[in-house]
Structures are given as C-alpha cells and as structure tokens.
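Note that one protein chain is taken out, while the other chains of the complex remain in position.
Chain IDs A, B and C follow the sequence of writing; residue 1 opens each chain.
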Amino acid sequence: MTRRVDEAAAHAAFERALGGAREAFGDFFLSRFLGLEITQTAEACIVSFEVADFLYNPQGTLHGGIMATALDIAMGHRLHHLLGAGTTLESKFQYTGAIRAGRVTCRGEMLRQGRSICFLRAEARDQAGELLAFATSTWKLLAKA
Amino acid sequence: MTRRVDEAAAHAAFERALGGAREAFGDFFLSRFLGLEITQTAEACIVSFEVADFLYNPQGTLHGGIMATALDIAMGHRLHHLLGAGTTLESKFQYTGAIRAGRVTCRGEMLRQGRSICFLRAEARDQAGELLAFATSTWKLLAKA
Amino acid sequence: MTRRVDEAAAHAAFERALGGAREAFGDFFLSRFLGLEITQTAEACIVSFEVADFLYNPQGTLHGGIMATALDIAMGHRLHHLLGAGTTLESKFQYTGAIRAGRVTCRGEMLRQGRSICFLRAEARDQAGELLAFATSTWKLLAKA
Partner (left out) sequence: MTRRVDEAAAHAAFERALGGAREAFGDFFLSRFLGLEITQTAEACIVSFEVADFLYNPQGTLHGGIMATALDIAMGHRLHHLLGAGTTLESKFQYTGAIRAGRVTCRGEMLRQGRSICFLRAEARDQAGELLAFATSTWKLLAKA
C-alpha cells in the first residue's frame, strides 16, 4: 500500500504535543498529540478528538489501541475528578463500529464506587451518535500521600 | 507538575514515523512512532519497544492505552500472519505491573482458530521477564477479496 | 464450617426443575432450578430470582458463577427475542456487590446489533436498586435453518 499520512496534520499534532508546558491530568503529551479535549460534567468525563490518518491501523481506520487509549483516559480522568488518582487493574473494549474521519466523543462514568476498588464504564460515539466502542474497567485507588 | 518530556527522543520518534514509506502490516505510522519491532516466530508474533516518557500517563508510567496498542498489534499481526486481516470484536487487558523505562516485549499467540472467529492472547514482559500485562481478544476474519 | 443448606428450599427448587415439561428458551431445567422468571419489555429482557443458600459460594454469598449464569441468560434471551438464537463468543462480569438473601433482578439489553455479530450488556440489582454486577458480551448469530 503506498498510502501516506497527511504530514501537515501529523506535524501540527506533534507541535501541539511538544508545546504543552506540563504533564498532568487533563493535559499531557499523549493527550495533546491525540488532540483530546477533556472536560467534566455532573455525570461524566467527556473526551473528544478528531480522527486523523496518522492514528490509523494498517487497514485504514482508527486504530483500536487509540480508541482504547481515549476511553481509558475518559475513565481514568473521571476517577481522578471524583476521587483522586487510581491504577487500572483491567479494562475491556468492545469495538462496535469502525471510523475513518470526523469527531469521536467518549463518555466515561463511574459504575460503582468502593472504598479501594472502583468500577467504571465508557462509550465512544461518532458525530451521528452511532456507538463505536464500549468499555468497562476496574481500578484501585492510590493511597493518598 | 513541571515535568517535561525528553524532546529529543520525541523528535526522533516522530521523524522515524514520518520517514516511513508505507502504511502496511508490520510498518505503519503508529508502529514507527512507538518504535515497535515486529517479528514472527513459529508460535507467536513478537512486538518489542523501548519505553519513552512521551508515552507516559499523567502519573509518570507507560500509559495503559499504549501498552494495549502494542498488545493489540501483537495479536492482530499474529492473526494477519496466519490467516489474513481481521477486525477486533473485543479485547481485555489486565495490567499486572507498571513500567517507567527499559524494553517491553509483547508476545501474541493464537488461542483458538475458527472459520470466521478467532481467539487470541498476548502478554507483555519487561527485560527481567516480569509480567506487565496480559490480554485476550476475539476477532472476526475479513472476507477475502 | 458446619453450615448446611436449607434442604426444603433445595428440594422445592429441584422438584420445580424436574416438573417442567420442556427444554426451551424461557423455560429449561437450569432456569427452573434457579427459579428464574424471564420476561421481555420493549427495551430489555428481565430475569429475576430469589437468592437461596444452596447457590452460595464457600464464603456464604451467592456464587459469582450463578450470577453470571443469570446475566448470560438475560443477554441470550434478549438476543433470541430480537433476532433468534446465537452463540456466546465471550462475556465479562464485574462483581460490584455481594448478596446473601432477597431478590436479584437482571436486565439484559442490546448494545449494538450487527449482521452476524451482536454486542449485549446486562446488569443485576438487588431490591434496593444497588448494582450487584455488570456484564458485557459478544455473540455470533446462528444461521437460520
């Protein structure tokens, strides 16, 4: 396959990533490189981004690992927002649709909050509201310093 | 946190990614950006890479989504090597250890091969052989053109 | 541990199971033995049952495998109701609470319906509405005869 990525878009993403002044929740190299916009509502953490071809798998659609990364960030940032930092014990991703272009919106929510263990879920949809992926995960809260 | 990423390492990864001439199994933008070395043995697809700080989560260890991406690539490339391209229906990742530096080696294997559905598994280990992550996944083979 | 199960309750369940005249969706030996009431609404398959001590794990709460069985039945019966019989490729269960007595209500819903692959989800709650378990699964539709 002689397909090449859009170099200008890749360059812009890389410069955006390098240009950040910090590495923290809501704003870190990977989140900037992926172009993630991360916000919190009363019920969920919303993570949205524009699909770019440098994030494709070899079959020419958004790589599942990148989708998993965005969903993981939606869940991890929801946990951090509500309770503080945690570590992912496990996560499962179901891929219900492929996407080549347009905006993906992920929504991460608390499923069940325990004292040390929390369960979260997330979903990703395209601009038309079609479900692209569904995730569940289990986290262990880090002890506070 | 005022931590900044190693800009020289990030630049080198980005140039390596842009420098590639194709977008195909074994060699595509994301695989080059992550620095993945992808090979096949008789039993498994081996995917190895060096942990870099621009792949960290906000807590300063390799992001689980990047680990998931490498494990997914190990499984997807194993399937492609044995049977041709497929689409991931789902995957689950258990994170058994965190890593900040050094080389990660992933090993993707066929668990059970069906006519249209295949089950795969993968594990990631550090240089000392410690298990970092364990994955299982379910794939649907794409119909051949 | 010298705990013994409630023999009258176990006998009643066994007689109920044996007394059934058929082995079909909605009414089969295991569903009768577990005392499952299986109904369909516009959005979901509802499976409810009373926790009995002969369904306990060695630690004296409802066995996770029985909870998984009820959730699996809620999802499989939802799929059957909407589209016909399918085979489970995989399912994941998160256990968010333990239960010793009272009624469990499971709710199985379609997450995303494809031509040959369907994704479902289910949840189990106690009488107070507390989440006991959350499940997701992937199914392959059986070809119609």
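As a working rule, contacts are C-beta pairs under 8 Å (C-beta built on N, C-alpha and C of every residue); 3 or more make two chains touch, one makes a residue touch a chain.
Here the structure is a predicted model, which is why all the values come from computation and not from measurement.
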Hey, which subunit A residues sit against the chain that's not shown? 89-90, 92, 116-117, 138, 140
On subunit B, the omitted chain is touched by residues 92, 94, 96-97, 111-112, 114, 119, 121, 131, 134, 136, 138
Residue list for subunit C contacting the dropped chain reads 1-5, 7, 10, 14, 17-18, 21-26, 28-30, 33, 53-60, 63-66, 68-70, 72-73, 76, 80, 85, 87-95, 98
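Going forward, only the chains that are shown with their structure count from here on.
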Hey, which chain ends up farthest from subunit C, C-alpha centres compared? B
Rounded to the nearest 5 degrees, what is the angle of the rotation that puts subunit A onto subunit C, matching CA atoms? 180
Centroid spacing, where centroids are CA-atom means, of subunit B and subunit C in whole angstrom: 36
Scan subunit A for residues touching two or more other chains and write them down. 92, 94
